[in-house]
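Every protein chain except one is present and positioned as in the full complex.
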Amino acid sequence: MELILSTLINGLSLGGIYAMIALGYTMVYGIAKMLNFAHGDIIMVGGYVIYVFMAFHNPLLAILMAVVFCVLLGITIEKVAYKPLRGASPLAVLITAIGVSYLLQSLAQIIFGSANKMVTVYDFGSVKFLGVTVQVSALVTLAVTVVVMTALTLFVKYTRLGRAMIAVSEDKGAAQLMGINVDGIITITFAIGSALAALAGLFYLLKAPSISSTLGAMPGIKAFTAAVIGGIGSIPGAMLGGILLGVVESISYKITAIAPYTDAIEFSILIIILLVRPTGFLGKKRREKV
Amino acid sequence: MKFTKILALVLSVVLGLGMFAGCGSVNYAETNTEYVIGVSGPLTGGAAMYGVAVANSAQMAVDEINAAGGLNGVMFKLVATDDMHDPTKISTNYSSMYEGGMQVSLGTVTTAPGLEFKNLSADDNVFFLTPSASGDDIPANPNGYQMCFADGNQGKVAAEYVSANFSGQTIGVFYKSDDAYSKGIYDQFKANLDASVTVIETTFTDANTTDFATQIDTLKDCGFIFMPIYYTPASLFMMQAKDIVGASTVYYGCDGFDGIDNIEGFDITTIPQEVTMLSHFNSKATEGKSKEFIDKYVAAFGAETLNQFGASAYDCIYAIYGAMKNAIDSGKQIPVTISASDLCDILKAEFNGGYALSDAVTGDGSPITWESTGYVNKGAVKYVIKEAN
Partner (left out) sequence: MMNKLKAVRWNHYINYIVIGIFTLVFGIIALTGGRLNSSLLFLLEKIAISVILAVSLSLVVGFLGELSLGHAGFMCVGAYLGGKVSALLEPVIGSGVLNLLIALIIGAAIAAVCGVIIGIPALRLRGDYLAIVTLAFGEIVKSIFQNTSDESFGGALGLPTPRYDKQYLFIFAFLLVLLTLAVVQNFIRSKHGRAVTAIRDNEIAARACGINVTKYKLLAFTLSATFAGIAGVLYSFSNYTVQSAKFGYNYSIEILVMVVLGGMGSINGSIVAAALITFLNTKLATILTGDLAVLQNLLYAVILIVIVVYNNAPKLKPFRDRYNLGVLWNKFVRSRNPAHIKDDQAKWDVVPTKIEMNEVLSIDLVPQDKMEKRNNQSKGGDH
């Protein structure tokens, strides 16, 4: 029982981070219809910004700066690299995104060097919970993710801006005709996604106070996997996929015989789910029109 | 279409020119004016700390030897190339050094690239004495020797220690299943462990993993945790586990732990548990040759990259120098333009014939010798990096 509980809690907290990243992926994909491969690397940038501003020993300032910087970075990337390609083939956009991802990684490596940097943002300590020692940071991560997901869902459903987002995601041309500023909406989407990535970077640092230029690479890919499993474009889907992936990873690492194959298992689940349900769990089916 | 055609032609001309440069002689050292020693290591990338330490220390030893007049008036020159810990870079690095006149080598700094290097150098019969590529297979060919302990040996020594002290108890192991170094040690550890010891093992795969909550949870009740991994994941594990694992737990590591008390932003004294490592070099030494080396190194390059890799490289240079000096004293000719293959035969004869390096920085103070298999004979030091609180 204790074993199950502790595995579950670890899985949930890891899943919380994946979900946070996946939310960003899903927002951008749902509205801009592009796979922002560089999303994972924005997490890394957020982490480094926190590292830099922790020189002032003020966690709140560091977090704020990370969010602001990542939002500005996200908007810049969108304007410089992705906007000119609106209307071009999805392949070209995806390859550009890969280029941006490499650019961010190598820039970080040039600025901060290749060795891991250590920075402790805030030590929450740990609590005993039903006989299991739990890192408080894990609970914070999970709580914040749930709050953010709920807020995003409500925002998209009930505000003017949110409904404009839905409109853009349904049909860009029609949205434009209805007087919606499509470019503006896409920029806002990127800003939100990047802010979420900055938060994910923070959660990584809360869990383990170490950062390197490749921090975001694997989590980015896994979070995208999570978004696809949950149904890309769907906000609760991203949450579901992220949590699912986190729990699977946690369980798999627990079982000695299959632990080395954890990555393979996670990706196999992705392939199987896509074969059975090509749009993921909560994704909407789209009929291709001629 | 036209453009690509032109490019293709330009490219073939460029390569064609390379070809004419390529038809050279076999002894690339014939224009040497110094003895050239080559080494390939990660000077950039995640493992840069090791490569930089080796390059710095080897250069320090070379400078010292040259300042003292070299070998009968002939100076030494060190050529260090960057492999970023990537085996696929070795063929380029090796051939550029070999064709640049390399006569003897320190091999590679890390194991994975070393698996490629050992065979390439065997083809040309180039002697190498690696400071830190500890894979069991590295000295498999007659031209390869190690200055560090082989992984299997480290695993065996650790298993003996655990069998003697933890008979009938349960211990934990945290290793990286897809890493040659980690798996090499752990396999031998398992093979040599007393059957009465129960092992709980846990692993991780992605090198960028920073979150070890699940692994810590698996090992939280163990009083002794063996960690045949490098210091970065080890330090992260310790930081996250400090409240979860019992305060009297002992973390026991191999030479990969070296440098764990030197990480910027990680204060090892905040960890309540004991941290112990088994190595051939004590970076906390307060006396003797090791202390001398530490002082010199810190004065020249700072404490950030001080570790056993560097100390070992320092010894390697002196071992090669000493063996060459021995050979000359016993009447052999080593001209400055000697081919790598001829020098290799001379050095092999010395190392297999009982050559001993005394006064070394690594080891426990007794002279270091080599077996004809290429493995090193020297004393290990087990030392406590940090006592339990």
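Each chain carries a letter (A and B) given by its place in the written order, and its residues are counted from 1.
What we mean here is this: a contact is a pair of C-beta atoms (placed from the backbone, for glycine too) under 8 Å apart; a residue touches a chain by one contact, two chains touch by 3 or more.
Bear in mind that the values here come from a model prediction, so they are computed numbers and not experimental data.
Within the complete assembly, B:98 is the residue of B:98, B:237 or B:318 that touches the hidden chain.
Touch with the chain omitted from the figure is made, among B:183, B:220 or B:348, by B:183. Within the full complex, the residue among A:107, A:136 or A:182 touching the omitted chain is A:107.
Touch with the hidden chain on the side of subunit A covers residues 29, 35, 81, 84-92, 94-96, 98-100, 102-103, 105-107, 109-110, 114, 221, 224-225, 228, 232, 260-261, 263-264, 267-268, 270-271, 274-275, 278, 288, 290.
For subunit B, the residues touching the absent chain in the complete assembly are 1-5, 7-9, 11-12, 14-16, 18-19, 21-24, 26, 43-44, 81-82, 84, 86-89, 91-93, 95-96, 98-99, 112, 115-116, 118-120, 135, 137, 177-180, 182-184, 187, 205.
Going forward, only the chains that are shown with their structure count from here on.
Centroid to centroid, with C-alpha atoms defining each point, subunit A and subunit B lie 38 Å apart. Residues 6-7, 10-11, 13-14, 113-120, 125-126, 133, 135, 138, 204, 207-210, 212, 214-215, 217-218, 249-250, 253-254, 256, 259-260, 262-263 of subunit A are the ones that touch subunit B when the two sit in their complex. On the side of subunit B, the complex with subunit A involves touching residues 44-46, 48-49, 177-178, 201-206, 208-215, 217-218, 220, 232, 235-236, 239-240, 243-244, 263-266.
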